[in-house]
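Worksheet for the structure shown next.
Note that one protein chain of the assembly has been removed; the remaining protein chains are unaltered in position.
As written, the chains take the letters A, B and C, and residue 1 is the first residue of each chain.
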Amino acid sequence: MLRYLTAGESHGPQLTAIIEGVPAGFPLAAELINIDLARRQLGYGRGGRMLIETDRVEILSGVRWGKSIGSPITLCVVNRDWVNWQEKMSPHVRHRDDKLAVTRSRPGHADLPGAMKYDHHDVRNILERSSARETAVRVAVGAVAKALLSQFDISVSGFVTELGGVKAERPNLPLDSLLQKVAKSELFTYDDIAEAEMKGLIDRAKESGDTVGGVIEVNVHGAPVGLGSHVQWDRKLDGRLAMALMSIQAIKGVEIGCGFEAARNPGSRVHDEIYYDSVRLVEGKITGFYRKTNNAGGIEGGITNGETIVLRAAMKPIPTLYKPLKSVDVVSKEPFEATVERSDTCAVPAAAVVAEAVVAIELANAFLEKFGGDSLVEIRRNYDGYLDYLRSF
Amino acid sequence: MLRYLTAGESHGPQLTAIIEGVPAGFPLAAELINIDLARRQLGYGRGGRMLIETDRVEILSGVRWGKSIGSPITLCVVNRDWVNWQEKMSPHVRHRDDKLAVTRSRPGHADLPGAMKYDHHDVRNILERSSARETAVRVAVGAVAKALLSQFDISVSGFVTELGGVKAERPNLPLDSLLQKVAKSELFTYDDIAEAEMKGLIDRAKESGDTVGGVIEVNVHGAPVGLGSHVQWDRKLDGRLAMALMSIQAIKGVEIGCGFEAARNPGSRVHDEIYYDSVRLVEGKITGFYRKTNNAGGIEGGITNGETIVLRAAMKPIPTLYKPLKSVDVVSKEPFEATVERSDTCAVPAAAVVAEAVVAIELANAFLEKFGGDSLVEIRRNYDGYLDYLRSF
Amino acid sequence: MLRYLTAGESHGPQLTAIIEGVPAGFPLAAELINIDLARRQLGYGRGGRMLIETDRVEILSGVRWGKSIGSPITLCVVNRDWVNWQEKMSPHVRHRDDKLAVTRSRPGHADLPGAMKYDHHDVRNILERSSARETAVRVAVGAVAKALLSQFDISVSGFVTELGGVKAERPNLPLDSLLQKVAKSELFTYDDIAEAEMKGLIDRAKESGDTVGGVIEVNVHGAPVGLGSHVQWDRKLDGRLAMALMSIQAIKGVEIGCGFEAARNPGSRVHDEIYYDSVRLVEGKITGFYRKTNNAGGIEGGITNGETIVLRAAMKPIPTLYKPLKSVDVVSKEPFEATVERSDTCAVPAAAVVAEAVVAIELANAFLEKFGGDSLVEIRRNYDGYLDYLRSF
Partner (left out) sequence: MLRYLTAGESHGPQLTAIIEGVPAGFPLAAELINIDLARRQLGYGRGGRMLIETDRVEILSGVRWGKSIGSPITLCVVNRDWVNWQEKMSPHVRHRDDKLAVTRSRPGHADLPGAMKYDHHDVRNILERSSARETAVRVAVGAVAKALLSQFDISVSGFVTELGGVKAERPNLPLDSLLQKVAKSELFTYDDIAEAEMKGLIDRAKESGDTVGGVIEVNVHGAPVGLGSHVQWDRKLDGRLAMALMSIQAIKGVEIGCGFEAARNPGSRVHDEIYYDSVRLVEGKITGFYRKTNNAGGIEGGITNGETIVLRAAMKPIPTLYKPLKSVDVVSKEPFEATVERSDTCAVPAAAVVAEAVVAIELANAFLEKFGGDSLVEIRRNYDGYLDYLRSF
C-alpha cells in the first residue's frame, strides 16, 4: 500500500513529501519528475509566481543508483524565493513580528474558516498551507506513481475539456496523436478552434480583472480488469478517485464516465453492452470481453472493467482577483475589498497535471493492493500470471 | 473516530454492520433507525422487492436502556425472504449445486469485472454483494450518525432535484416547510409541477421497459465552522464527502456548491463575499461572519465555513432493464440478452436517503475528530466551549 | 489487507465479528471454527460460565457452499444465556431500571478507568465489553485466519510454558508429536511432571480463593522469509505481533525469541549465525540459507527470516477472586471488598488459544500484503512464484 504525506508552506524553505510503500527495483529519476513539475507551471493565463521560479525536485531517500530500493522516498522542492521570506516565515520565535500579520481573509479561500478552526488571527498561518503551491509536491508524488504504472503499460493523461464554458471537441485521433496535440497546446486541449476561443476568454478576463475556471479530464489507459472492489464502501475505486480529485484545491465537482449526463438519459442508452470476441485473444488483447461504448468510464461496481478510465473534474475560477471582492478583517471586523496585483487568471491546465498525479497515486495504490509484491520482478511475475489467467477466463 | 464495516449478501440471512467509536450517552432506538429504513423503501417507480419486505433493524450491541454505552454497535437487518434462499445461499458445502450457477453477467453491474477479479464463474458470488441491497444497512449506520449530529442541532436532508432530465425548481420556503413538502412527495422533491412531469417520465419508461436516473441533493444545516482541514489532502472534508457519495451504488458524479457551474462562470460571480454583523451575535448566531451567497456549498479549503453544506450526486438509471441489453455468458462466451421481469424503474428517491446516510457518517466523523470526547456530556462541553470561542473570535 | 471489528457485550444477545478482505475461494466451515471455540473453553481451572455454554459460531455472510466468496464474513456467537439477561441488557429504554446498576468497581479490571472515561456510574456498561468473553469471537476470526494460512502450510500453535511460576520443560519431539501431547494436556502443555505441579498449584489457589497466571507461547511454522518490513516503524512484524498479543485481556508482557533473556546475554551468544546448504534445495526446503539456533524467534529487522516464529506472552492472574480485594463504590465512594462466588481460577490455557488467533490474524494480514491476490488460485500462483524465486536467490 502506498501512503504519502506532504508538508511545506507556500513561502517556506521547501515542500517535502515522504512516500511509503514503493517497492524495490523501479527506475526513478529526478529528471522524470521534473518534467511534470514543469508541465504544472505551464498554461496560458498564468502570471506572477510561475514566471519567477522553475520547480525542481530532489530525491533525498529511497532511490539509489537510479532505482527504488523499497524504503520511503523523500521528495523535496526547494522554494527559490526563500531568501525573501526567511524572517516572515521563520520557525524561530526571535523573528516574531506581529505587525506583519495578515488579517484580511479572502473569499473563496480557506482563510476565514481555517483561522477560526485553528485559532489564528494572522491569516498567513492558514493561507501558506492551503495555497495551491502544495500541489507542486503532489505532482512529484504522482510522477513516482506514474513511473510505477508505466512499467505495466498503464498511462495517465490529463487535458482541458472545457474552459469558462467553452467546450473542446475531441477529435477522433489515436491516443498518441491526441496526446501530442495536447502537449503542444498552451491550454492542454485538443481542439484548435475552442482553444482560440478559450484564450480570448482568458484575455478578456485578465483585462477586466476577473478569473476563469474550467473542466479537466483524466484518462487512464491500460489498467487491467479488477482494480478496486465492490465488497466494502471504502474499497470502491470510483470513491477513492473522487476523493483524490476533490481534494485538489479549487475542485468542486467530479464525474466518472458520462457523469451527470448518465442521470439525464434512459438506462437503455447509458449502460455499455458486453461483447466477446476470441480473435482479440489471438491479437494479444488481455480479454475477449469488450464494450463498444464506455459510458461507465471504465469502472463498474467500484471495479475497473478493462476499458479506459474516464474522470472529469470541475475547477472553480481562482478566487484571488484584481476585481475586488468584499470581505472583512478578522481582527478589526471592518469590511475591506480583497484584491491582488499580480496573480494567475487561469490555472486550469495546471490542474490537469495535478489531476493526473492524484489519479496515478490512487491507481498505483489499487494496483499494488491487488498484485502485492516487494520488487519490480515480483510484481511483474504476479501481474503476468494474472494477465494469463484473464486470457483463459 | 467512527469506523464501520457492513456485511451481508442481498439474499443472505441478514445484513450486518458494526460501528466503532460511537461515544457513550447518546439516545438511540431501533424505531428511529427504522424510519430511515422505511424512507429508503419508498419512492414512485419502485417495484418488486420493495413491496415484499419492510426492513427493520435490530440493535445487538452497544446500546443499553436506550443509550449508547461506548462499545461497538451491531446493527442487523434480517432478510425476510431468507427461507426461500437457504440453500442457494447456504454457507455449507453440502448445499453446493453448480446447476444453480448464474453465468450471465449484466452490463452496468459489477458482475463481469467482479467475476474476473475474484475468479468466479458463478456471477451470483458477485451480484449478491454488489447489489444496492447493501445500502439498507448503510442507511441504518447513517441513522445512528444522524442521531449523534442531531444532539448538536445538525441536520442532514436529502431530496431529488432532477429526474431523467426534468429539473425541480426550489421554492423559497423556510427549511421546515421545505422538508415537509419533500416528505410528502412520492419523489422526495419540492416542485409539484416537476414532480408530475417526473412521474409521467417514470410511467413511460416503465411501459417501454426502460429505467430512469436523476440527481439528488443533500443539505447539511447547522454544521459549525471548522470541520475538515486544509492541511493534508486526505483530511479535506470535500474529498471525504465526495468519496462517500461516489461509493453509493450507481453514483457517477458529485458536486459541492455550484459544482460544475463554478467552472463555467467568472471568478467575480462564483466566490461568496464575506460580511460581518455584530447584531448576529446578539441574536444568538454562532459567528458574526456570514455570506449572502453560498456557491461554495459550505466548504472552503476543505473546511466547513458555517454556511449550509450543499452536495449533489448523479445517479445513473438502474441497469437491470426489461428492455434487453446485449451481454455474454461468462462460461460459454455466447451472447445473450440481459433482461429482467420485475425490477425498479427508478430508485432515485431511495438514493437520496442513502446519500443522507453517508454524508451524516462523514460529518459525524469530522465532528468527533474535532471535538473528541467519549460521552455526550463531554462532547457537549467541548462543543459549547468552541461555540463560545467562535462568538468571541 | 484484513480488517476486522468485533462487537458484543458479555451478556448481550451475541458476539459478532465482521472480517473484511478475505479473498475468494478459501474453504471455510463453521465446524472448523467451532473446534477452536471449544478449545478456548477447555483447561484445568475453569469454573462457572465455561461449564454452562458451548460456544458455536454461525457464518452469516461471505461464505457460500463451503468457500469464501470475497465479500465480508460475518461471524456470530450466540449467548445461550441471553434469556436471563434480556431486560438487564436490553437496548430498549423501557427496560431501564437504575436499581440494577453495578456500582462496585473491581481492581484489575477496566471498571473504574472505563467508567470515568465514558461517564458511567453503572459499571456494567464497562465490564460487559471489557470482559474476556469478547475473545470468543476473536478466536473465531483467528480460526478464519488459520484456515487461510493452512492453505500455504503455515500453522500457528499455542501452548502453556509456565504457570504460576512453574516452568514446563520442552521435550525434544517432532512438531506433530509435541502438538499431540499439548492437545491431550488439560493445561495445553508438554511436560507431564510440570503439569502435575501446575494442577496442584491451581487446586491450592482455588481452595484459598486465589487465582493463577502464566506464560503462553505461540509458534508459527512454515512462514516464508519476507513477511513484515524494516522500512517504516509501523510495518515491522514484531511490533504488530506485540500489539496483537498485548491487546488480549490480562496480558502484561510479550517476548519474541529469547526475549528478555536476550538482554542478559552477550551478543556472541544471542545472534543466530547464518549457514547455507544447497542440499536443502534438493530436499525441497525453500531456501538454502538456514540457522542452527533461533534466538531471534524467526524475526530480524521486523521481517520473518524463515525460521519458526516464537512468541511468548505473560498473563496476569484473573482479577476476580473469591479472596476479597479492597475497592470503592463509584457512587457512594464507600470502601467494599470485591469478591465473587464462582469464577475461573486459571484461564491460561484459554489464553493460548486466543494468542494463536491474534497471531494468525496478523500473519495472514502480512501474508496477504506481500502476496496480494483476490482468490486462492491467484494467491497460490503468486506465492509459488515467490518460493521458486527464493530457491534460486
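Just so we're on the same page, a residue touches a chain if its C-beta (ideal position, glycine included) is under 8 Å from a C-beta of that chain, and two chains touch if they have at least 3 such contacts.
Predicted model, so just to flag it, every value in this text is computed and none were measured.
Engineer: Check each of C:Glu20, C:Asp122, C:Asp191 or C:Asp238 against the chain that is not shown and name the one that touches it.
Structural biologist: Final answer for the missing-chain contact: C:Asp238.
Engineer: Which residue numbers on chain B touch the omitted chain?
Structural biologist: Residues of chain B in touch with the missing chain: 1, 20, 70-72, 226, 229, 231-232, 368-374, 377-378, 381-382, 385-386, 389.
Engineer: Determine and list the chain A residues touching the chain excluded from the picture.
Structural biologist: On the chain A side, contact with the omitted chain comes from 3-9, 12-14, 16-18, 20, 23-25, 27-30, 59-67, 69-74, 89-97, 117-120, 124-126, 128-129, 374-378.
Engineer: Since one chain has been left out of the picture, which residues of chain C touch it in the full complex?
Structural biologist: Listed in rising order, the touching residues are 5-6, 105, 107-114, 116-117, 119, 126, 129-130, 138, 162, 164-165, 205, 209-215, 225-226, 229-234, 236, 238-247, 249, 251-260, 262-268, 270-276, 278, 287-289, 291, 296-297, 300-306, 314-319, 321, 323, 325-328, 330, 333, 335, 358, 370, 389-390, 393.
The working rule: only the chains that are shown with their structure count from here on.
Engineer: Specify the contact topology among the chains shown, as one of line, ring, star, complete or other.
Structural biologist: complete
Engineer: Are the interface residues of chain A and chain B largely the same numbers on each copy, more than half shared, or largely different?
Structural biologist: Same: when the shared numbers are divided by all numbers used, the fraction is over half.
Engineer: Mind checking the centre-to-centre distance between chain B and chain C? Centres are C-alpha means, answer in whole Å.
Structural biologist: So the centroids are 37 Å from each other.
Engineer: I'd like to verify one number: the distance from the centre of chain A to the centre of chain C, where each centre is the average of its C-alpha atoms, in whole angstrom.
Structural biologist: Measuring from centre to centre gives 44 Å for this pair.
Engineer: In angstrom, rounded to a whole number, how far apart do the mean CA points of chain A and chain B lie?
Structural biologist: For chain A versus chain B, the centre distance works out to 27 Å.
Engineer: Give me the residue numbers in chain C that touch at least two other chains, ranges are fine.
Structural biologist: As it turns out, chain C has residues touching two or more other chains at 20, 70-72, 374, 377-378.
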